[in-house]
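I'd like to ask you about the structure that follows.
One chain of protein is taken out of this complex; the other chains stay put.
Each chain gets a letter, A, B and C, in the order it is written, and its residues are counted from 1.
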Amino acid sequence: MLKTTVIGASGYTGAELALMIHKHPELTLTGLFVSANSVDAGKNISALHGNLAGVIDMTVEPLVDPEAVAQASDVVFLATAHEVSHDLAPVFLENDCQVFDLSGAFRVNQDGFYTEFYGFEHQHSDWLKQATYGLAEWNQEAIQKSQLIAVAGCYPTASQLGIKPLLENQLIDTQQWPVINAVSGVSGAGRKASMTNSFCEVSLHAYGVFTHRHQPEIATHLGCDVIFTPHLGNFKRGILATITMKLQPGVTEQQVAQAFEQAYQDKPLVRLADGDLPRLQNVQNTPFCDIGWKVSNEHIIVVSAIDNLLKGASSQAMQCLNIHYGYPELTALV
Amino acid sequence: MLKTTVIGASGYTGAELALMIHKHPELTLTGLFVSANSVDAGKNISALHGNLAGVIDMTVEPLVDPEAVAQASDVVFLATAHEVSHDLAPVFLENDCQVFDLSGAFRVNQDGFYTEFYGFEHQHSDWLKQATYGLAEWNQEAIQKSQLIAVAGCYPTASQLGIKPLLENQLIDTQQWPVINAVSGVSGAGRKASMTNSFCEVSLHAYGVFTHRHQPEIATHLGCDVIFTPHLGNFKRGILATITMKLQPGVTEQQVAQAFEQAYQDKPLVRLADGDLPRLQNVQNTPFCDIGWKVSNEHIIVVSAIDNLLKGASSQAMQCLNIHYGYPELTALV
Amino acid sequence: MLKTTVIGASGYTGAELALMIHKHPELTLTGLFVSANSVDAGKNISALHGNLAGVIDMTVEPLVDPEAVAQASDVVFLATAHEVSHDLAPVFLENDCQVFDLSGAFRVNQDGFYTEFYGFEHQHSDWLKQATYGLAEWNQEAIQKSQLIAVAGCYPTASQLGIKPLLENQLIDTQQWPVINAVSGVSGAGRKASMTNSFCEVSLHAYGVFTHRHQPEIATHLGCDVIFTPHLGNFKRGILATITMKLQPGVTEQQVAQAFEQAYQDKPLVRLADGDLPRLQNVQNTPFCDIGWKVSNEHIIVVSAIDNLLKGASSQAMQCLNIHYGYPELTALV
Partner (left out) sequence: MLKTTVIGASGYTGAELALMIHKHPELTLTGLFVSANSVDAGKNISALHGNLAGVIDMTVEPLVDPEAVAQASDVVFLATAHEVSHDLAPVFLENDCQVFDLSGAFRVNQDGFYTEFYGFEHQHSDWLKQATYGLAEWNQEAIQKSQLIAVAGCYPTASQLGIKPLLENQLIDTQQWPVINAVSGVSGAGRKASMTNSFCEVSLHAYGVFTHRHQPEIATHLGCDVIFTPHLGNFKRGILATITMKLQPGVTEQQVAQAFEQAYQDKPLVRLADGDLPRLQNVQNTPFCDIGWKVSNEHIIVVSAIDNLLKGASSQAMQCLNIHYGYPELTALV
């Protein structure tokens, strides 16, 4: 049994992780932590996430001695703010923990990226180089070997899973940038009080247009420019991404279907919607990514749907763990 | 034209007031104010309430000199916190303004009430005595004469409009206390950031059980004990109150119907749902109170529905203004 | 492994059952059926319930020969309309199947009840007598022995779990009838097209006042009259019941707490909210019932929350199965 610790247990992704660790036959939940100065320190996890009452009975502790926690853990999930992950990951790594980081702190190995998009200068370029991008369906081999998995972002997961099969098979004309329109549930903003996320103010709108940090994350890992427009929707969880692309001349519907089928034939967490288009509801509270598409002459529209807290964060982290340790991919997920 | 000022224009009820003043043929909107230290001071009203763009173009000013504002106003609406109304109302009253206070600061003239339920000691007992309770359908005469209208609370409006016709006609057995179960939209908590009202946390639940300050407001003005259980619902606006009462022996359905019809026959803002029961949606964004009921032997269930921001606050304030000045009751409301 | 069949697989409770059977280590899902003339016959279960894609791959068959299905099954779940369950249950029972009926067809053994509240005359009074009411926490022994479990209704489950501990300990004054106000999600009405349940028409309102068939179900099984007022809420799943009762003179808070604790100390699916009150969200998508209460002098308000499709239907059916066969109570549930 692997001793498994969650840092950042007060948030929504932390709660999902705790629940999956609890279900996983090879993991023992050994600790739940929050920042030392968090108001949530000392509370029972079920006082923060009422749905966990009767399932997990454990105090959320303040992280005062990361070193000691590291020494007591085999596996660490970081469900923490980007800056916090940036600072903590090396501590756990140097103590031989296997680390799954759900933040953006180790996702993009590119000069100036963190300064521009995250507002801090990256201090751990070695670890940044060694980190493996945790897009589970596409980086399986690297995930098996790497000690630090930078789990892919929520929008980037939905987007890339919809684009990569076409891109890899050179079916799209990338001179005309793919247009990604995505709508996310409010939980994507985390568990916190803010005017923007207050119930009466939430209302469908676009935000972060041309400036969202997930645009370069997508573009870098695809190796292709994209236009990415995120929206906030009036629902709690889920992301629906609608991606418009230009096909290369002569590409047929059959080629498109084949590309998707080949890419995901042995990937149990991607469901290809045969002729139909995904509905957000079908993926909410599930670890799946649903993908559907329509072709019209030289254009294709791909729709991709995930639960932002699961396939877009926690369950993909657990999927990476299953891959890394060679457990069946669906363990603790379905 | 009456020069009309709104204090507390950054909130939801303030915005509704601004819009109604704008529509009212006898009123001129002369000023919109917030507390001197509010972050919203200096913004255009439409930057705070986007729906007002293109309708009202006015800066929300910091209230630095209430005396000066009072002298420039004929009518003042206080859409402010209880303590703020408590402090400001006398300033406006002493400057001969007609005051409509939407807070709870002048609603209950009872020893110890404000200390117990509002957490402050009331300093203006003279004004408290002179204040008229603004439950528009029931206090018409007093509203015509009074300089200070303490507009009835949201839950108290829905509750009392459903109970008073039966009580006044002695149709209910008050030894068995009326049981009021009410569900309110989230806007009842005001326009602010808080964990409780954050989109992902809002979920139907009861709160303030046996302790909510609207229980004594209802009981005092009815002259009858009640059990009042408020709930937060997952919608933006509206209150639905379901009231269970015991009838006096021998009371017939006909007597019940007659009591409601007599009470509201010339009250255009109360709609009696003939045989049917109110649906929240029908009153949302309207100034109406919908009332329906069912009788079974010795019990009666009355359901009453209002928009908490309108009939439960702003439109009832305007209705009181119309009554006070003798304008047609529906002016600026329908 | 018990060969397990679901009749009524096109509905929401049928889908939940299929998923739980799939997860259960002692059950094999051997068949999913709908009425012979259903438009859903012949479709894959995942075409009806998209969330099941990638999890359960099975055709929903038309039930043309119940006898044959019975002979191929050890366990049958009836997630069918009341009349259909009434007709089918005997067929399965006489073929030695263990039957869990989620409809109301065998819940109330009282003369004239089905004619008055369900609109049909009951033809199987023998089975009605032998049926055990599936309120899992309270009928454990009978459930162990009975071949026909009439799983408790959704509102009755939430209501009785909140009232029985007080009633059994004679803490409440039943001369003043308990007042149950409950709000249910729209899925309670089943999976079908109707004006009432169309998205734009759904809006909080009371219905079935004094006439809902769950009132006599509750009253009969409690042995105490109650006033039951159901409401439709603007959410998909869950029931929150707020129950107002009069305590016997002299009853203390401590006695109340003790009654709840004793009743549920070894019942893992009832969670007592210590001092707090339940939030619907915490039970949605879970098999739990959350119960909280507040006492004020001679009155008590109990709030009880369940997922109507799970603890109010499918998971309680599975819980009864676990009890019946002696499997750990949480198997396939948490």
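We take it that a contact is a pair of C-beta atoms (placed from the backbone, for glycine too) under 8 Å apart; a residue touches a chain by one contact, two chains touch by 3 or more.
Note that the coordinates shown come from a computational prediction; the quantities given were computed from them, not determined experimentally.
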item: Hidden partner chain, touching residue among A:188, A:216, A:233 or A:312; value: A:233
item: Residues belonging to subunit B that touch the chain removed from view; value: 50-51, 53-55, 268-269, 271, 279, 281-286, 288, 290, 334
item: Residue numbers in subunit A that touch the chain omitted from display; value: 176-177, 179, 181, 183, 201, 203-207, 209-210, 227, 229, 231, 233-235, 238, 240, 242, 244, 277-282, 284, 294-296, 299, 301, 303
item: Hidden partner interface residues of subunit C, rising order; value: 12, 186-187, 191-195, 197-202, 234, 236
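Methods note: only the chains that are shown with their structure count from here on.
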item: Chain whose averaged C-alpha position falls nearest the assembly-wide average; value: C
item: Length of the line joining the C-alpha centres of subunit B and subunit C, rounded to whole Å; value: 40
item: Subunit A and subunit C: spacing of chain centres that average the CA atoms, whole Å; value: 36
item: Length of the line joining the C-alpha centres of subunit A and subunit B, rounded to whole Å; value: 46
item: Touching two or more other chains - residues of subunit B; value: 201, 234
